[in-house]
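Every protein chain of the complex appears in place save one, which is left out.
Chain nomenclature is as follows: A and B, assigned in order of appearance, with residue numbering initiated at 1 for each chain independently.
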Amino acid sequence: MLLAVVVNRAAMALLTLAGVAVVVFVLLRVVPGDPVSMMISPGASAADIAALKAHYGLDQPLLIQFWIWVKGVVAGDFGVSITLHRNVTEVLADRLPATLELAALALVVAVALGGSVAVAGTLMRRSAGEAVIDGLNSIMLAVPDFIWAMALVLLFVVAIPVLPLTGRIDPVLAEGFRTKFYLVESIVTGRFALAGNVLSHMAMPTVALALPLAAVIVRLLKQSLKEAMVQDYVLLARIKGFRELRLVLQEALRNAVGPTLALTGVQFTFLIGGTVIVERIFAYPGIGNLAIDAVINRDFPLIQGLVLLFGFIFILINIGVDITVAALNPRLRHA
Amino acid sequence: MTMPRLAIEALSAVSLRDGNRPILRRVSLVVGTGEVHGLVGESGAGKSTIAKAILGIIPSQVRVTSGRIGFEGRDLLSLSSGELRAVLGRDIALVPQDPSTALNPARRIEAQMTDGLRLKRGFSAAEARRRARALLDEVQIRDPDGVLASYPHQLSGGMRQRVLIAAAFGLEPKLVIADEPTTALDVTVQKQILRLIRALQERHGTSVLFVSHDLGVVAKICDRLTVLYMGKVMEQGSTAEVLTSPRHAYTRALLAANPRYDRPDAGLEPTPPAVVAALRAEIAAFDASAAGAADG
Partner (left out) sequence: MEYRAPQPATAAVDDARRPPSVAVRLARDPKVVCAGGFILVLIVLALAAPLAAPQDPLAQNLLMATVPPVGFTGAEPGFPLGTDGLGRDVLSRVIYGTRVSLTVAFTAAGLACLIGSLLGLVAGFFGGVGDALISRLVDVWMAFPPVLLSILLIAVIGTGLHSVILAIVVIDWTRFCRVVRTETMGQAQMDYVVAARAIGFARPAILFREILPNIAPVLIALLTLEMGIAVVVEAILSFVGLSVSSDTPTWGGMIAEGRQIVHEAWWVLAAPLAALFATVVAFNQLGDGLARSLDPVLRR
């Protein structure tokens, strides 16, 4: 049954997440470099260092530290960020909406773009047009979001200066929000000019993240569509007199989406991972940007919180993909 | 003499892959209004090619070299794809061979039965649904609402074929091409399906081109026959004539080779070598004269 499969997968994933958390916890403390050494000024005495370490609980045995942390996690307390001096939960809740909006928008753009090109390529199959699409797509599959981001900067900040380089919104306008979901809130409350401003800041990071995913979608979906188009039921529909585009959308697409979905889901987790560098490039205040600083500064509580958060997001994505694949397959729904 | 529904005149086709090997050799046949016309022949005789030519789905490695397919006063071969698309579905429909692959596994039966009606006859969703229900009644499906809500994998092969037949006739076309519609079914189900097709055909006055390799099947349902061998028409006439007093050696050989369930003792007779040789000679002579006519 569908529910059983999902629960099973979720349990496995949570176990893996727990394992990852343990590994990261241990790794951070075992290998040289700790937050205290990142913070102290050169002239600090040994006593000062020891006091700081005790302050952050870093002088305790490993197991004790772990136990304290786990107790906190179970109760919903992820500790206090050493560099930001705030609750880790607070920091994450503050920054997560920005990344969620970015990832969601990138997903929408990737699906729309990738889907359209895949359909176009299917309509043009066995013609020169398809060869062009395949060739371009082949190159696009090679290029990571990092390169796209930089290229977009050159294009829209230098060559045709129309987009802002950094941030999420013009600082002046940042005051009027109740939630941290700037884009959603501004659209929902009808403040479209404000939404436009947010979008102009999101445009480049979104496109940079979306293009690699779109390229993967084009390759997978086009392949599945072409396989579906030679099936008998498409032939019968053609004999009923339907046009080519209608055949692709009405008959082939729903059969082609399933095989595409699983690998697209995997690729989407890469997109989430990509926010780490893309947010950095555009100084976009999300959790990705947070991660780099946290790691460089060895902010243990923050790093651990981020690892758990990213892991949790990946689990959700995988479950979401599993559910969608099952939902789309009539054989699984009505056995 | 009423105008025939379908008039194929001297249709010839070659296979481009095999160095222009002839697939159809000046085939002519006529299907009248309300007539069930059987197109009989062994595998590779060219029956499917004729059906595909009518429907405009000839594969790219086959080329029609001459001939005409007259339908409603127009030559189907000369129509543009747009014009052909207008004819298909409205005036010509297909009952396909394999019910397990001819239905889209991801769409409900209702959608697959009503989309043609809505596109070609301008039905509204509600009208189309009523019509589909009525059609399922006609093909004697017991739970039409249930079937409409189902997906293909939830139905048996026989039921799927009934759905396909209902869908084909439901469009009220002038011509239905039935491409070996009983081949993929159990023998027990075959008879029912044949009776169904006949009943629908009589009720709607549709002409049917019934393609089959099985003389026994064809005997039950067809008014007239065309016997095809290696793309050439060997014999044509009313079913009764062709089967009881066949004029061509091939037809006789075909009849003899058919297992007769009512005469289980009668053995199967393989085609005598003399007949095979004579057939080969006939084909060769045809090809030679066709080549000569082309050169001359």
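Quick note on the criterion: contacts are C-beta pairs under 8 Å (C-beta built on N, C-alpha and C of every residue); 3 or more make two chains touch, one makes a residue touch a chain.
Everything numeric in this text was worked out from a predicted model, so none of it was measured.
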| item | value |
| --- | --- |
| Which of A:V73, A:A262 or A:V295 contacts the chain that the document leaves out | A:V295 |
| Hidden partner chain, touching residue among A:V91, A:I133 or A:I272 | A:I272 |
| Residue in contact with the excluded chain [from A:V6, A:V20 or A:L58] | A:V20 |
| Which of B:R21, B:R130 or B:H153 contacts the chain that the document leaves out | B:R21 |
| Residues belonging to chain A that touch the chain removed from view | 13, 16-17, 19-20, 24, 27-28, 31-33, 138-139, 141-144, 146-147, 150-151, 153-154, 157-158, 165, 269-270, 272-274, 276-277, 280-281, 291-292, 295-296, 298, 303, 306-307, 310-311, 314 |
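Everything below uses one rule, namely that only the chains that are shown with their structure count from here on.
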| item | value |
| --- | --- |
| Inter-centroid spacing, chain B versus chain A (mean Cα positions, whole Å) | 54 |
| Complex contacts: residues of chain B adjacent to chain A | 55, 57, 85-90, 92-94, 96, 98, 101-107, 115-116, 119-120, 150-151, 153-154, 164, 171 |
| Touch list for chain A against partner chain B, complex | 231-243, 250-251, 254-255, 328-331, 334 |
